[in-house]
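Missing here: one protein chain of the complex. Every other protein chain is in place.
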Amino acid sequence: MLHVAVVGYSGSINNSPVKELRSICEEVGKLLARHGHVVMTGGRDGVMELVSRAVSKEGGRVVGVLPAGDEGNNHIEVRIRTGMDFALRSVILTKSADVVISMGGQAGTLLEIISSYSYGRPVILLENTGGWTDRIRSVLIDDKYLDERKTVEIKVAGSLEDLERFLKEADNGKV
Amino acid sequence: MLHVAVVGYSGSINNSPVKELRSICEEVGKLLARHGHVVMTGGRDGVMELVSRAVSKEGGRVVGVLPAGDEGNNHIEVRIRTGMDFALRSVILTKSADVVISMGGQAGTLLEIISSYSYGRPVILLENTGGWTDRIRSVLIDDKYLDERKTVEIKVAGSLEDLERFLKEADNGKV
Amino acid sequence: MLHVAVVGYSGSINNSPVKELRSICEEVGKLLARHGHVVMTGGRDGVMELVSRAVSKEGGRVVGVLPAGDEGNNHIEVRIRTGMDFALRSVILTKSADVVISMGGQAGTLLEIISSYSYGRPVILLENTGGWTDRIRSVLIDDKYLDERKTVEIKVAGSLEDLERFLKEADNGKV
Partner (left out) sequence: MLHVAVVGYSGSINNSPVKELRSICEEVGKLLARHGHVVMTGGRDGVMELVSRAVSKEGGRVVGVLPAGDEGNNHIEVRIRTGMDFALRSVILTKSADVVISMGGQAGTLLEIISSYSYGRPVILLENTGGWTDRIRSVLIDDKYLDERKTVEIKVAGSLEDLERFLKEADNGKV
């Protein structure tokens, strides 16, 4: 069992350049719930809410790591009120995770990708979900690191099967 | 369902001046689990560990809000790594709770009692469990407030029945 | 040179039960500035603002450790935007200090006194300034500790001379 953070676009998914993002979120949520992972998000709308709803529907556990003044979306079981602004709570979210899954995303998502790497948490980029999840790849060192320290590998998942395999490896301590 | 934080003595309960503290922790843990509350602690030993073990045994959910460098005791299901020192993580713990239960405790517990009050979270003091849980009572204003703002009532539970009633009231939004 | 945090009543000092509090704040500010100490506050009104103004007038340095959404009073030279709520920023304030001076105060000030003690920062209570600065004394262990760990001594200053002496001792590493 892993603590898996899911990060990505907030706001309306309808504005996402990727049409299938809604169904990808649902598939990811189901997969995480079925494997019994604890799913953590920043508690807001967009990717966070869609994945959380799918996890919750499947009977899984959802933790919301919330910024100050926000009680989170309706699919949160455990609610951590950090008393902090968005960026600080994002850092706590990624630190608490064993693995981080990224879909699309603006600067807030980029911050979460960098923060995850800094803490040595493997990030799994879901290919073709847009935003920084795709854009970050062009500046990776050796296609997988964010600096010369090579703290941890960043993975690219081209399919749900890839995602499932990476999670399994992480659970076995292989990542 | 409530998010209930449990605070109190860390370290060996054997050093506690209250002999029955171990069994009180077990009873409190069982009670919380049976009512389906999410139980949150600072993740360490002493009261935190004893209550968490009891909750876990009973099939309940335990969240550890951990200080930096600490992976917490063995009875934690959801682990929040705050990246912060003891005092800061204590503040996040109490903010995340709907109600806080206090048993015994040194200065760290006192900090959690004050912090809970500041956030408007009702604190339930378990009578005769020693430490600041008992000592704070002599300086309460009107036997239940920590300042003239009267932010929220501090309750004293003389029995598990009292505790159960206070939790029920909190769940009904009556506290 | 010390980092000295000043904590106490926020809001209008006119509501304080202690008439001379305004002039006490001014004297304390002057004293701190003359000794070249870095003065830190939570950046708000009341005691914080009055002391900061006096320090600033005397050419001293004032640091405001600010909660989210607050740019602080007009007498701050260095502004730390914590991005956190009141209680969390209070904890960072006391941790950053070498010594803490307390005047009057409600539950927020009490939190700062406890937090200072937990970090091993000596607290100097200015006698007869009201609020928790006076009230805490009745529950101290051996008139100076907040728990059996005896982490650091809490001092009571009956006069500015006492305060000056305690600060000197702290500066010499004697506290």
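Going by the order they are written in, the chains are A, B and C; count residues from 1 in each one.
Just so it is clear, a residue touches a chain if its C-beta (ideal position, glycine included) is under 8 Å from a C-beta of that chain, and two chains touch if they have at least 3 such contacts.
From a predicted model like this one, the values you see are computed outputs, not experimental measurements.
Q: Quick one: which of A:Leu66, A:Ile80 or A:Ile114 touches the chain that's been left out?
A: Result: among the candidates, A:Ile114 touches the missing chain.
Q: Please pick, from C:Ala33, C:Met48, C:Ile92 or C:Leu110, the residue that touches the omitted chain in the full complex.
A: Missing-chain contact among the listed residues: C:Ile92.
Q: Pick out the residues on chain C that sit against the missing chain.
A: 3, 38, 61, 63, 65, 77-83, 91-92, 95-96
Q: To test your reading of the contact rule: which positions on chain B touch the chain that is missing from view?
A: Looking at chain B, the ones touching the missing chain are residues 68, 83-85, 87-88.
Q: Take the complete complex as the reference. Which residues in chain A touch the chain that isn't displayed?
A: Looking at chain A, the ones touching the missing chain are residues 85-88, 91-92, 95, 106-108, 110-111, 114-115, 117-119, 131-132, 135-136, 138-139, 146-149, 151.
As a convention for this text, only the chains that are shown with their structure count from here on.
Q: Name the chain with the Cα centroid closest to the overall protein Cα centroid.
A: The most central chain here turns out to be B.
Q: Report the pair of chains linked by the most C-beta pairs in contact.
A: Pair with the most C-beta pairs in contact: B-C.
Q: Between chain B and chain C, what's the gap in Å when you average each chain's C-alpha atoms?
A: So the centroids are 29 Å from each other.
Q: Roughly how many whole angstrom separate the Cα centroids of chain A and chain C?
A: The separation of the two C-alpha centroids amounts to 42 Å.
Q: Between chain A and chain B, what is the separation of their C-alpha centroids in Å?
A: The mean C-alpha positions of chain A and chain B differ by 31 Å.
Q: In chain B, which residues are in touch with two or more of the other chains?
A: 91-92, 95
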